[in-house]
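Take a look at chain A:
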Amino acid sequence: MNKRIKFIQGNDVCVEAALYAGIEFFAGYPITPSTEIAEQMASRLPMIGGKFLQMEDEISSLCAIIGASLTGHKSMTATSGPGFSLMQEALGYAVMAEIPCVIVNVMRGGPSTGLPTHAGQGDVNQTRYGIHGDHSIIVLTASNHQDIFRMTVEAFNFAETYRTPVILLLDEMTGHLREKIDIPEPGNIALVKRLRTAVKSGIDYHPYLPREDGRLPMSDFGDEHRYNVTGLYHDMWGFPSDNPKIVYGLIRHLVDKIENNSHQIARFRKYHVKDADVLLISYGASARSALHLVENRRRRGEKLGLLELQTLWPFPVDIVREVCKEIKFTVVVEMNMGQVLQQVRLAVDAPEKIFLANRIDGELITPTDIRNILRVIQGKGV
Partner candidate 1 sequence: MEKSRLLFSGSGGQGVITAAILMAEAAVRYESLNAVQAQSYGAEARGGATRSDVIIWDQPIYFPRVTQANVLICLTQTAFNKYQEMIRPGGLLVTDSRLVKNSRKVDARKIELPFYDAVMDTIKKPVVLNICMLGAVVAVTKLVRIASIKSLIAERFAQEFHETNFQAVDLGVELVRQFQSK
Partner candidate 2 sequence: MGKKKLYAHHIDSSWCKGCGICVAFCPKQVLELDKNQKAIAARPEDCICCRQCELRCPDLAIEVICSKTEVSNE
């Protein structure tokens, strides 16, 4: 029997993947439906000498992993709706201070305490626009266990590559679903190590001076280089500054380092897109239903295709525009009032050909739900 094949919940897959990626520090606060991640971390991290902290709230959880990351340890927290709302302040800090870390948000129905035990996908906009001030951010998602593993590792990799917090947006459905996962052998997925400065002790180290390729080598707290970290606009040493030139340079850097690399960051899967005349665009749990329908209809000769987005932000505008070009019409499938729909409409040349198939009652959208929408659009009646 293959020991790497497991039958576990999506939340547990996320833990396995974080360990694969080299996590050493986790801080969190219990909240449905993400709690299994904290529970598994509490059990697994000490076994490898890592640290698990149950903090007093989600605010301090994110603050603690930012602190741990500064000492050179790969760090993560996991939460859900209300907890993610509480994290916005520290998320902004991690963006501004350029601290690599991973925040998992296992989405439930909202707003407020909403539907703790039911799936929703209403946090897409919050991951992008939740914090005050201009910025850019990386948000990944996945619809099945193999991809949850992959995207969790990618989240750690992107965090290190771009010195930024990365949000992994899961949902209650996939988080609690059990299915097969074939844990990749060590080395099968490349890991990005922390880029540390080569500057020797006694020589001026600039923690916030990007190299030519845009990356910023770090120095761990506790090592030779002493510098300042702040959430204020700051110069290349990390000291506060309101010099307009420095402010302008920093905000451009924070946005550009992500937006200019959106092609490197874009992760997606195409199913039967090439010859499709009707396209579905979906992500997360909804993409499972969309794919179910696509495979079913293909067997009957219908030219239905699916673009599954795994990078939600920066929004893969070019990819979406490209696939929608030759399509009769496109239906975005999601469990909210059309958060990705808006982005797709902005991306394409003919927004009037983009429709929504959604479900907002806490239940997983079904292939039949999507099929009914397709029939309405095609004028066939349900």
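Quick note on the criterion: a residue touches a chain if its C-beta (ideal position, glycine included) is under 8 Å from a C-beta of that chain, and two chains touch if they have at least 3 such contacts; residues count from 1.
On the choice of candidates, all candidates are chains of the complex that A comes from, given by their letters.
Computed from a predicted structure; not experimentally measured.
Asks: Given the complex, what touches chain A, 1 or 2?
Replies: So the chain touching chain A in this assembly is 1.
Asks: Considering only the defined contacts, which chain A positions touch candidate 1 in the complex?
Replies: 1, 5-7, 32-33, 116-118, 172-173, 176-180, 288-289, 291-292, 295, 364, 366-368
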